[in-house]
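Quick one: structure below, then a few questions.
All protein chains but one are shown in place.
Chains here go by letter, A, B and C, matching the order in which they are written, and residues are numbered from 1 within each.
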């Protein structure tokens, strides 16, 4: 699909550098696992520091890595100089986010000129087994030529 | 409205105790400002530790406090022994989450036996001025008599 | 609020004319009740022709009038020549859509240059009593200077 050809050949380095500027990802302890055109995976270790009251990973932390995965999947297809902003997302939480770590797999569904639709599946891993815990759909906006909003 | 009469007179202490168990809220530096029947406000200071790449508060952090505010607004109307779980939420981000701090105001729209609909408005505060930055709607589920899932 | 000043003084006639072109609204039997800057109300009689399998109004019909109400609330604030398109919406259905008729009340939450956030509450009316049955939030896009996409 033509939409999955990156406009900036250095998209991997650009995404990693942008991710490294996300203070929240560092605070949560999240990291990028994998970057491909239109696809970014992010991992988060389950720990008390990201929990809700029952000991599961908080829906907000699940949403945070799912949103970043969707956003960077979208950014991977944007031209150099463009910035990405989330305008909305919805997340369905289908199982408690338990296990050792979570992996959020963001994928571009449709890349438009102004708006991109991406979807992220979040899996929990326990002893090598994966289980779907959440599904997010997000709208990402391409911001061009605005001060302070690149990548 | 009859739905706004708390079934547990000690709902405020119960919500504060549950919030204090949310490791993520402590990690982000969020705190409860206000608890009323069907209404909970949560504050978060804007800082580099909760930022995205452009320096605004990360959508995931905005969503985290908005989700907790919606969840505890719902819990304020639930009977003693019940637990609250988010089954889904959607958030629209209408302005960059800049400013000194964010305040998430969660309100119950409709409290049902199994499912509650709540809505949270998130405002950014700068020099005493408030600006709407996000709107979240969430479905919360009442969990009764399940091990480990109370409050 | 400055966002609620219509840019086109003839916004009421323009919205009614656009609504009259919506074949779906005619097919469902929906009509506009009220137009104000940033606010449009649409009514739909409950009847077997818009039902789901249990006899309630189908969620799709509820969503259709809620989406049109949100879209025209947004259009009421757009300049002459601009067209409105829905990019996404979410609807929570909090009670069966029973009763004699439904009224969808669309309101603009935030009008931006490109994107507008609007929210619609849908009420069912029975013997003069109103009951909330659904809550929709929608993102509307302002389309400028595109062939065939005006109003």
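Here is the rule we use: a contact is a pair of C-beta atoms (placed from the backbone, for glycine too) under 8 Å apart; a residue touches a chain by one contact, two chains touch by 3 or more.
Treat the numbers as computed from the prediction; the structure is a model and nothing was measured.
In the complete assembly, the contact with the undisplayed chain comes from C:65, out of C:65, C:78 or C:115.
Against the chain not shown here, chain A presents residues 90, 92, 94-95, 109-110, 112, 117, 119, 132, 135, 137, 139. Listed here are the chain C residues that touch the chain not shown: 18-19, 21-28, 47-55, 58-61, 63-65, 67-68, 83, 85-93, 96, 148-151. Counting over the whole complex, chain B has residues 87-88, 90, 114-115, 139, 141 touching the chain that is not drawn.
The rule we apply is simple: only the chains that are shown with their structure count from here on.
Distance between chain centres (mean CA atoms), chain B to chain C: 28 Å. Annotation for chain C: residues 90, 139 touch two or more other chains.
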